[in-house]
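What you see is the complex with one protein chain gone and the rest in place.
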Amino acid sequence: MDEKILRAAVVGAGYWGPNLARNFAASDHWELAAVCDLDADRAARVAGAHGGADVETSLAALLARDDISAVAIATPAGTHHSIAMAALRAGKHVVVEKPIADSASAADEMVAEAHARGLVLMTDHTFCYTPAVRKIRDLIAVGELGDILYIDSVRINLGLVQPDVDVFWDLAPHDLSIVDFVLPGGLRPVSVAAHGGDPLGTGRACVGYLFLPLASGAVVNVHVNWLSPTKIRRITIGGSRRTLVWDDLNPQQRLSVYDRGVNYEQIAADGEERRAATVSYRLGDTWSPALPEQEALGLMVAELADAITQARAPLTDGRAGRRVLGVLEAASASLASGTAFIPDPHRELELSA
Amino acid sequence: MDEKILRAAVVGAGYWGPNLARNFAASDHWELAAVCDLDADRAARVAGAHGGADVETSLAALLARDDISAVAIATPAGTHHSIAMAALRAGKHVVVEKPIADSASAADEMVAEAHARGLVLMTDHTFCYTPAVRKIRDLIAVGELGDILYIDSVRINLGLVQPDVDVFWDLAPHDLSIVDFVLPGGLRPVSVAAHGGDPLGTGRACVGYLFLPLASGAVVNVHVNWLSPTKIRRITIGGSRRTLVWDDLNPQQRLSVYDRGVNYEQIAADGEERRAATVSYRLGDTWSPALPEQEALGLMVAELADAITQARAPLTDGRAGRRVLGVLEAASASLASGTAFIPDPHRELELSA
Amino acid sequence: MDEKILRAAVVGAGYWGPNLARNFAASDHWELAAVCDLDADRAARVAGAHGGADVETSLAALLARDDISAVAIATPAGTHHSIAMAALRAGKHVVVEKPIADSASAADEMVAEAHARGLVLMTDHTFCYTPAVRKIRDLIAVGELGDILYIDSVRINLGLVQPDVDVFWDLAPHDLSIVDFVLPGGLRPVSVAAHGGDPLGTGRACVGYLFLPLASGAVVNVHVNWLSPTKIRRITIGGSRRTLVWDDLNPQQRLSVYDRGVNYEQIAADGEERRAATVSYRLGDTWSPALPEQEALGLMVAELADAITQARAPLTDGRAGRRVLGVLEAASASLASGTAFIPDPHRELELSA
Partner (left out) sequence: MDEKILRAAVVGAGYWGPNLARNFAASDHWELAAVCDLDADRAARVAGAHGGADVETSLAALLARDDISAVAIATPAGTHHSIAMAALRAGKHVVVEKPIADSASAADEMVAEAHARGLVLMTDHTFCYTPAVRKIRDLIAVGELGDILYIDSVRINLGLVQPDVDVFWDLAPHDLSIVDFVLPGGLRPVSVAAHGGDPLGTGRACVGYLFLPLASGAVVNVHVNWLSPTKIRRITIGGSRRTLVWDDLNPQQRLSVYDRGVNYEQIAADGEERRAATVSYRLGDTWSPALPEQEALGLMVAELADAITQARAPLTDGRAGRRVLGVLEAASASLASGTAFIPDPHRELELSA
């Protein structure tokens, strides 16, 4: 199996880098080759915790090495674009901590560069690799829920009022990346409406609502809130066949699939224009699938390895990161313009996979 | 105490009329004088259940009687205006089943007529008289929550898709009348934005969101949904001192008052323009007040009696009904216009009480 | 279908009699023929609410009528035996409000009398006819849970300290009748141990625990409590295949069936005496079956009709009432004797059905 082993370098040894390093080191698919940080001590502590990884303080030196397949970037968002572009130009596969970049146009360049070079560009949407979210994706993919009718996501708690970002940019990336992951074809809203409240006068929204109609007629809503004394992490996905509720704070029943719903049929009556509608209700069983205990980040690094080996896009590729960024930018524009919707936030590059 | 007894007539013996009749009959303040319905049998059944009430089939005859102080109207919404106007012109105090009328302008006429004649005009916002909602109003009135920062109301369940109204008009009147009741000064949003989804193609919104910013900087959001397999009835009211959660489906702890929150202070630093902000958190106790067991409608008819006796506006007066109607009309306009906000929905008559 | 209609009389028009009368009157299988009470006014009120039922004030006169098939007894427990014996001797089928009698020996006589005369003797264990409990019985009957390993029943709330009975006799009949109903063959414990607490010095147990080992090796425990500030109504039934939890206060998920458990196998190792055990765990899905909305008492009177028509024992026959009474008597004996177990409380008559 030694030939299959890929070698990774982690760039950035701050908050998230050590988690990435630990998961690369523990993986059957990977060897942790190096940890790179301007702060050599910090890099050394992370490298030392996992045996033989090298310490690098120069990005250029790191990228010049030919024993490294992939670079995982866990630096501040403002530096993602330049580091990722350098890594791609050096022929490395890249996984980037979210958000993939600090602007959609920067993300577009990264996606184009990776595409042109045939390299994997992945966004580390860690939540998508939790067993619950993977299960939701699978259930939707096989049609268990039927057509998606609506998605309502609530992510509220007493949170740190951030100095630099509002509650949309702080919390909604989680909801948006999950919705993007589970919807076949990704999250591509027709428009974006954002409403926010700043009742404490902090200069940025602390309470926020996002409304995202889809082309299918389905609607997505996201409620994020830093000022709630109770903590809720719940996504409801209504389907024509079944409805699913994910309650992340109920470890004893994280996923519930309800065979309850409204059946609505319009019947063209007797050849004429008149239409009759029949409404009926299903009040069936509830089912809560068992979920394995697995660390999301371990599955993420395995997916990166598989994508590289199989020369395919990973589940959360650069485009996914770009779509989420597009919605967030549109949300900010909606918020700034007061009332307007910003149409078409997903000017995604249409490149072949 | 006999002199204090007021005499009421109930107009409309369908779904809600019998409840009104039962509560007038059981009240210390009231005698049920008559039940009026075009269908004499139906009126007789309701009157018969409460002893000596008369049966009337003519509204004119009923209003011509001089032994009746007040008329309670429980007929279809389209008839509220004409019946109420006739009753007011006949010198009767009036309580009207919600919605107070089928248009804001009709409601304006009713409010003006009652004002001109010095009569009580009340809206039967029954939910406001539940022990929990009265307690919320009291807690806010005495400053227990501090300044209101946000209100988030969720009212979702698997509901009947109505043939004539959308989910906003079906469910949101409950949330709006409650918010109007507990906010000092009533619900007077700066604007109204409504977003709806009709993923089943029924011709009307089945999933809806209302966003209502207030002049104070606080924001109100209402989520109503007919397609949810789970039932939630929860209102969170965030305040600068405390935050309250009302969970109507948890009879063991309907109200929770959290002494948790964010303290945010801006400090003008050293005489210059620069400002520093301090953010701190309170993680204090939770308190759940005991609530008496009382029937809301019994408290409503008592309030009507008190308002008449004391010649004052009742807690849920005609203006309150008018304000709720104004928000609903603005919501419909917002929905119809696609993206726009409808400013100033509360063109309330500014009359002295 | 008229020939199939049976005619019932309700004896006792106090608390429970009106419910029985209403359900007989509403049933397709029954006609409510008469209501009998020493208090003619009370009987008349109940009879009057359901059209043409006769009022009787003499039990002898009632039993002498030949147009009545069955008598439902809802009088104080001390009178059950004499009224039921008279009714059986008059050739009437009988259903008795629980407890079936005030002593096991009195119940034995009733069971023997009904058996000798080929009449139906039923105990009104209403809870057994709720949709949830019927579903539990069905699931166990078809082997969904496998062998029953343990049953743990908790029924606690802030309850009225009764002047004449302890918490065992007040609350445990519900648990015991349910367990008797769902266990194939009924509840036949090998022994009964009761432990009680009377920390307020009321002269009777306010907190109680019952431990009932079964011949199969399974154990049943019941916790009843009048002093709990929270209300819990939960029965857990552990099986070798699956475990079921009934939470009566969670209307959104009353029954949960867990495919989780411990698999324990003993293997005789290598021809010798030594044995190895393998322990493994199942962590499978959870399933919550939909339950119909049906009034339990309506199903109870339907079951009485079916038992009479088909000349078979009803689901909750006199023997079931006798078994529950036997356990309660054994519990009292255990409590009185301080430490001892009372073996064999189910000296049930072994008569052919």
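So that you can tell them apart, the chains are marked A, B and C in the order they are listed, and the count of residues begins at 1 in each.
As a working rule, a residue touches a chain if its C-beta (ideal position, glycine included) is under 8 Å from a C-beta of that chain, and two chains touch if they have at least 3 such contacts.
None of these values were measured; they are calculated from a predicted model.
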Hidden partner chain, touching residue among C:225, C:288 or C:316
C:225
Where B:58, B:105, B:253 or B:309 are the choices, the one touching the absent chain is B:253
Selected from C:60, C:142 or C:279 as touching the chain missing from the view
C:279
Listed residues C:58, C:105, C:202 or C:309, member touching the removed chain
C:202
Of C:54, C:109 or C:152, the residue in touch with the unshown chain:
C:152
Interface residues of chain B toward the undisplayed chain are 253, 259-260, 283-290
Would you write out the residues of chain C that touch the absent chain, in ascending order?
147-150, 152, 158, 160-161, 191, 193, 195-202, 206-207, 209, 211, 213, 216-219, 221, 223, 225-230, 236, 238, 240, 243, 245, 258, 260-262, 264, 266, 277, 279, 281, 283, 286, 338-341
Residue-wise, where is chain A in contact with the chain that is not depicted?
230-231, 252
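Please note the rule applied: only the chains that are shown with their structure count from here on.
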Whole-Å distance, chain B centre to chain C centre, using C-alpha means?
45
Gap in Å, rounded to a whole number, between the CA centres of chain B and chain A:
41
Chain B: which residues touch two or more other chains?
230
